[in-house]
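A single protein chain has been removed from this complex, and every other one stays in its place.
Chain IDs A and B follow the sequence of writing; residue 1 opens each chain.
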Amino acid sequence: MTAMKEIAVVAFSQSDCLARAGAANEVELIMPQLRAVFGQVGLNNAQDVDFVCSGSCDYLQGAAFAFVAGVDALGAVPPIKESHVEMDAAWALYESILKIRMDQAESALIYGFAKASAGELPTVLSQQLDPYYLAPLWVDSVSLAAMQARLLIEKGLATEQAMAGVVARARKHAMVNPHAQVSGEVSIETLLAADTVVSPLRESDCAPVADGAAAMIICTVDKAREWGVPYAVISGIDHRIETHNLGMRDLTDSPSTRQAAAGAGVGRGAVEVAELCAPFSHQEIILTRALGLGDDTVINPSGGVMAGNLMMASGLARIGEVFRRIVSGDISRGVAHATSGPCLQHNLVAVLESA
Amino acid sequence: MSEDTEAVTRIETPVYLQYNFTAGRAPARFLERIRQGVLTGQRCPRCANVYIPPRGSCPACGVPTEEEVVLPDKATVQSFTVVAIPIPNNPIKPPFVIANLVLDGANISFIHLMSECENSEVHIGQRVQAVWKPEAEWTYAMDNIRYFKPIDEPDVPVDRIGRLPIGGWEDEQ
Partner (left out) sequence: MAQPDVLSQAFELGFTYTRSTGPVVGRFLTGLRDRRIFGIRASDGRVIVPPMEYDPATAEALDEFVEVGQQGEIVSWCWVKQPRASHPMDTAFAWAMIRLDGADVPMIHCVTAAAEEDLATGARVQVVWAAETRGYITDIRCFELIGE
């Protein structure tokens, strides 16, 4: 038996996080990111990679099979090997890694996109819940997160102060992120002075929803050397899901993140940077604990999704942020996290290391 | 309380969601021009195919399309079907013909209605031309063209459909 093939990330690009992409359609959102990643490696189009996988959710823009339109951005003549997940593109990355490890491909293009501004996102997301017990009540995603936050606060595992601290730090970090939607210096006191919208959450505790796209190219390490481009190695990746029954989960913890982190080998070395997909401030506190991160880890140096939450691409963008920092030589090892479902139901953890 | 005594086995769970659809840059440009009665496609910088309505990319090459091409309103039937069932909420009465039509100078078809024709005589390669609504009714919509009707031009052979110059079939001959 041969050892598992090492996977290299060789290119990443993301769009600005825009509250409304307005004029652009899906293809027009995706195309600049594909052009950018092809440019980073010196490729023409999707004909030059062995596999393509995308992540998006048709419900967000209310257009059935909207993801098929994305294929118009690829150059799919002659036909290409293509797949899609109705999830964040981080899971499209996972599928692509499997494809490479099964010897079905040596390289893959991954992209995620959404135009969530077309609908009312928290309401749309209510329809991903249990169709008998919850969807008919239209319980929205912000309200579910708010109940999770209260459990955390009342158990003494977080404070509104600490949550505001997460927001303030994210916005400060985002000042150097050219794609950020929200950034700037803001004090914890200023944040706490605002009223709650769905108590105990304030508007600032909820990531701003963004339209946009992100793209990545991965390949075998051999292929990366052949292409002669800088790369980071994905030394581990795993994802775990918890029961859909929110009442049966310990919402103050994230056992699925902890398990995925163990599977991905997070503990096998120092974590210099962690990019976490926490769409609500208190969820960053849960994740930091579940991942066992300490003071020596810089959390969300990009500002994370608090700086702009590219729906269906934020998880992939977290991995891209760690990749960028490794190839630029800033760090040699980092962790990226993606999430899906209500209250951190489903979590993916990846470890990236310098070559 | 309901008088029902049967166990519940089915429930109705309708989902209605509100959206605001935005057309996209290339489609918006197309719609803006069709409001003025002009059919505008886009040409691929790499393979030179012309797409109408344009989406902003060449799906074959995967590159953005920007060059605009004004096309005539004459087209060729690439395929068609005679529809015997009504379209919900649409005044058009069956049987009617919907066809894949390729405009002269374009390389991809779109779907539109055909009328002023014998349904049984519609055929692939047939030449047609747009019948427009009165100018006062033009809006940002493809149905500024009411339908396409046959014109007196020789049929286009199958292997030339979607490959005619902007000048049309007579130019080609």
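As a convention for this text, a residue touches a chain if its C-beta (ideal position, glycine included) is under 8 Å from a C-beta of that chain, and two chains touch if they have at least 3 such contacts.
All of these numbers come straight from a predicted model, not from anything done at the bench.
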item: Residue, one of A:228, A:247 or A:329, that touches the chain absent here; value: A:247
item: Interface with the undisplayed chain - residues on chain B; value: 1-2, 4, 7-23, 25, 27-29, 31-32, 66, 68, 140
item: Hidden partner interface residues of chain A, rising order; value: 22-23, 62, 120, 122-123, 126, 131-134, 136-140, 143-144, 146-151, 154, 195-201, 243, 245-248, 251
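We take it that only the chains that are shown with their structure count from here on.
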item: Separation of chain A from chain B, taking each centre as the mean of its C-alpha atoms, in whole Å; value: 38
item: Interfacial residue positions of chain A with respect to chain B in the complex; value: 21-28, 31, 34-35, 45-46, 59, 61-63, 69, 71-77, 115, 117-120, 123-124, 127, 131-132, 135-136
item: Sites on chain B touched by chain A in the complex; value: 11, 13, 15, 17-28, 55-64
